[in-house]
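All protein chains but one are shown at their positions in the complex.
Then we have chain A:
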Amino acid sequence: MTQRPAPAGEIRRRGALSFAAVTVAGLAATAVVATVSPEESGHYPTCPFLAVTGLYCPGCGSLRTVHALAQGDVATAWDRNPLAVLLLPLVLVAWAAWGLRLLGRRAWHPSRVPARWIWALLVVVLAYWVARNVPGWTWLSPS
């Protein structure tokens, strides 16, 4: 790291600003997806991976999942992208823990996740990617 160390107050201020920016951006994106339905075609661009290959990637259906979750419809959210339903709570916990750390509390940090769990996540993501494209196995696909 070539950056010179900043004073503690400056680091705290920068952290608070990043947290505020990420929070506002996350809420704004969620509000847009909750309001403008991704279930209707033409509202959002098709994933370029799907458009080019005709295959579902691990993220396919995630906007529809967020839309359904914002409406409180967990069943539809699960139908569109079950992996997103499982991983989004982790993202929210990481966000909350980040906020707690900025308040000076001791809280969990994503860098504490053991390496083998992240490797396991990689295997799950790759297996999920393949499994969603198996013909007839529609329970993992976004349709």
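Assume contacts are C-beta pairs under 8 Å (C-beta built on N, C-alpha and C of every residue); 3 or more make two chains touch, one makes a residue touch a chain; residues count from 1.
What we mean here is this: contacts and distances are computed from a predicted model.
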Response to the item:
Per UniProt record, missing subunit out of "Imidazole glycerol phosphate synthase subunit HisH", "CD225/dispanin family protein", "Peptidoglycan-associated lipoprotein" or "Aconitase" is "CD225/dispanin family protein"
Discussion item. What does the interface between chain A and the hidden chain look like in terms of residue numbers?
Written reply: 1, 11-12, 14-15, 18-19, 22, 41-42, 45-49, 51, 57-59, 62-63, 81, 83-84, 87-88, 90-91, 94-95, 98, 101, 109-115, 118-119, 121-122, 125-126, 129
